[in-house]
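With one protein chain removed, the remaining protein chains of the complex are shown where they sit.
Read from first to last, the chains carry the letters A and B; within each, the first residue is number 1.
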Amino acid sequence: MHINIKREIRESSTGKAGIIILVIMIMLALLAPLIAPCNPYHQSPMSLLPPSFSHWLGMNHVGQDIWSRLLYGARTSLMVGFGTGALATLIGTAAGISAALIDGLYERIMMRVIDTLIIIPMIIVVILLSAYIRPGVITLILILSFLSWQGGARVIRAQTLSLKEKGHIAAARTFGASRLYIAWRHIVPDLGPILLVDFIYNVRRAIFLEAGLAFLGISDPNMVSWGTMMRDALSYSYLDAWRWWLIPPGIALSLTIVGLTFIGHAAEPVIEPRFREVGIA
Amino acid sequence: MRKIANKKFLNLAPKLIIPAILALIILPSCSAGTREINSYTIADTIGDYGYPSPYTHYSRGPGYIRMSLIFETLGWKDETGFVPQLARDWEYIPGENAYLFWLRRDVKWQDGTKFTADDVAFTFEYTREHPYQWVDSSIVQYAEALDDYSVKLHLSKPYAPFLQDVAGTQPIIPEHIWQDVGNPEQFTSGKAVIGTGPYKLADYNKEHGSYLYGANHDYYIGEPSVNEIKFIKVSAEMTPAALKGGSVSAGDIPPEIVAEMEDAGLTVITAPLAWNAKLTMNHLKEPLSEKRFRQALAYAIDRESLVEITQRGHGVAGSPGMIPPTSEWFNPDTPQYDYDPATARALLEELGYSMEGEYFSKGGNTLELELISEAEYKDVGHFVEQELENLGIKVDFRTLEAKTVDAKVEAWDFDLSVYGHGGLYEPSILPRVITGEGFNSARYTANETLNSLLEAQLTEMDAEKRGELVYQIQELYAEDLPALTLYYPNWYWAHDGTINLFYTSNGVALGIPLPLNRLAFVEIEP
Partner (left out) sequence: MFNKHNISIYAIAFIFILMLNFILPRMMPGDPVMAIYGNEALVAMTPELKAQLVERFALDQSLWQQFVAYFSGLFRGELGYSYYFNAPAVSVILGRLPWTLLLVGTALLISTGLGIVLGIESGWRRGSKTDRTLLSTLMSLNGFPDFFLGIILLIGFGVTLGIFPLSGALTPYSGLSGIALMMDILKHLFLPVGALTLAYLGGSYLLTRNTMITVIKEPYMLTAKAKGLSQRRIEYHHAGRNALLPVITRTGIWVGKIFTGALFLELVFAYPGIGYLTYEALMARDYPIIQGVFLVVAISVLLANFLVDLFYSRLDPRVRHAY
């Protein structure tokens, strides 16, 4: 009885929905330079205009086409979001599982390092770094991952601690399984849904942090992202413009999160066959 | 039964109505002409500006304003110009380089003590040891109380804007309270807010950023128009809604909402241009050390278009002489560097640059400049970047955290920067921002003539001669162009009309562009 994760996702309705959403998002982002009707960086005097035939989502405060910015923003937000999400979750998982499986001093020190990093005010570190490093997408991913992995590490460690006492793992240990084997073959699959939560959490957080950093001024001013679009729109919320300026990036982000969640939901039968919907061979 | 009741009423009615009407006619109404408004609420986005005592309010315009409701100055200004305040008259004695002030005799401190010349003399002596952050304490050399109601201030050197910058800004503090205060920055008891002004402090709350003032009914000029003035913190986005809804009587509003505010029945007023955004240049470094290069940049940036796009038309294109076109000091012959990319290119070619592909280069090196600014100016920075790129200069534009930008500019670790400052009402600002120290200033001292003109205008007591000097300064400054003024923004306030708010002539005190002059809140007896 081999459960094929790809088939599970493809054939569940939520899985299909999730894939469609994400594929559309990614396609729009990738094809942005081709589909976008206007140059998203081109400023013009036609500011704060409502949606029209030529500008589907209207114009922002410096006369830039919002729809084009939404498309280009997808590139930045998705790259930064997914990149940071993946890297932060990876580091957090490695740290958390290793801390739980390897006892003694290593664990104690690792935990205190994690605690310290959680406490260190991220804002100051970023301000310091920004004076010396240029904020491009890659550096942003690295910095944000460095600042985000700790939370997941703690959670994963906690859950691993309770998992490792389970019967089948104790059995594997008696068979002489190495810790790496146990981690890879037993813990990670069991933790699957929790790792997904960590991933989604990190993606979301990365996108918001990027907006927060832009607010402080620590960003490439020529980079457009959903987060910065929302933040810019916020300053003009006393006008009606928020309807077509604030809402679309919010919805875009919301759809991305939902897409990821649905895919995760469809993958759940992998760990628990009883979850499978009836009717799949 | 009803009929009888009605009858009784009909009989009673005339007996009640007529006396009532008579009463209304005969009994005096509230004192003629006074609208006793109970409460006036002013919105502010930041809220907290410190305890409103001279040494504890924060160093920002609204901080001074909140203190100025309580503490007064020798002279003051209203919308037309100088008016008497604590001093009813004054005279400049050129021979002694001193100002003689005759003080009013009917002024009392809010704790009942009489105000005398000793308080004035004491104040200026006190500032020698404890400088008041808004007044240069070295200007007044010593203060001499001639008798109880006249005081002579001896200046260390002639100072043209003395009346506004010193006499009209220095808050006078009571000797009997402050003579024992050794640490004024930490003096925050109730005694620290005893002034002579029309309002007393009833409450100050740091966390909520709110202030409550009560009327001082013993005020010597007239009766305060409102019983209470409240300052409350409202976010910038919500201020228009709060004004419309009536929970706030006055507040500053973004230009885009002006029409809607007027439609809603509010009065909208606009400040004379007070603030400018500048392109600061590192003129110590190649290629910006070359005057013609800086001029080329000026020709390359279409400042009219900059206002159209980044300010949505709510502003005025910058004059390279820094002083705004609406100012009485503006020199109409100041070179304007009207948008002319062809001239810009010609200047660059004169300097040995030639177009190689997209960009100019010299000696194999592409012409490249770094532009930094804080997040607030990212749109302006982007505009400048585009203009210069279109010209053929490669621009590397970055935004940084605000104080990091300041630090870099201070340390001359930059090429170009977008920055802004106010204070443009009085030419006394010019030395500070042209030759002065600090990142706020162009720190340009290479032009000896300009340097001496800047110093001379401060001490030229004849207004007309001073005007000529300021005219020349603008021409020389615009010629050398160590920094380029990009635009002046328009600022607006909206209010409900119950108080006639006005913009003080040349700003409150030494140039604060806010329509919150304490005289607006007083019923001035003719």
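The rule is simple: contacts are C-beta pairs under 8 Å (C-beta built on N, C-alpha and C of every residue); 3 or more make two chains touch, one makes a residue touch a chain.
Because the structure is predicted, anything quoted here is derived from the model rather than measured.
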Practice item. For the chain that's been dropped from view, list the shown partners it touches. Key: A, B
Review point. So which of A:Met46, A:Ala172 or A:Ile194 would be touching the chain we can't see?
Key: A:Ile194
Revision key, fill the gap. In the whole complex, of A:Ala36, A:Ile91, A:Val137 or A:Leu161, the residue touching the missing chain would be A:Leu161
Study note, to complete from the structure: Among A:Thr14, A:Ser44, A:Thr139 or A:Asn222, contact with the omitted chain is made only by A:Thr14
**Study point:** Positions on chain B where the hidden chain makes contact
**Key:** 45, 47-48, 50-51, 56, 58-61, 130-131, 133-138, 185-186, 188, 203, 205-210, 212, 228, 230, 232-235, 237-238, 241-242, 245, 247, 402-404, 406-408, 410, 421-423, 429, 432-433, 438-440, 510-512
Point to revise | Residues from chain A at the interface with the omitted partner, ascending | key: 14, 103, 108-109, 111-112, 115-116, 118-121, 123-125, 127-128, 131, 150-151, 154-155, 158-159, 161-162, 165-167, 190-194, 196-197, 200-201, 204, 208, 211-212, 215, 227, 230-231, 234, 237, 242, 246, 250-251, 253-258, 261-262, 264-265, 268, 271-272, 274-275, 277
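The working rule: only the chains that are shown with their structure count from here on.
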Check your understanding: Where on chain B is chain A touching in the complex?
Key -> 236-241, 254, 256-257, 305, 308-310, 312-313, 374-376, 378-379, 381-383, 386, 397-402, 404-405, 408
Revision key, fill the gap. Per the touch rule, the chain A residues reaching chain B in their complex are 41, 43-45, 47-48, 61-63, 127, 130-131, 134-135, 214-222, 234-239
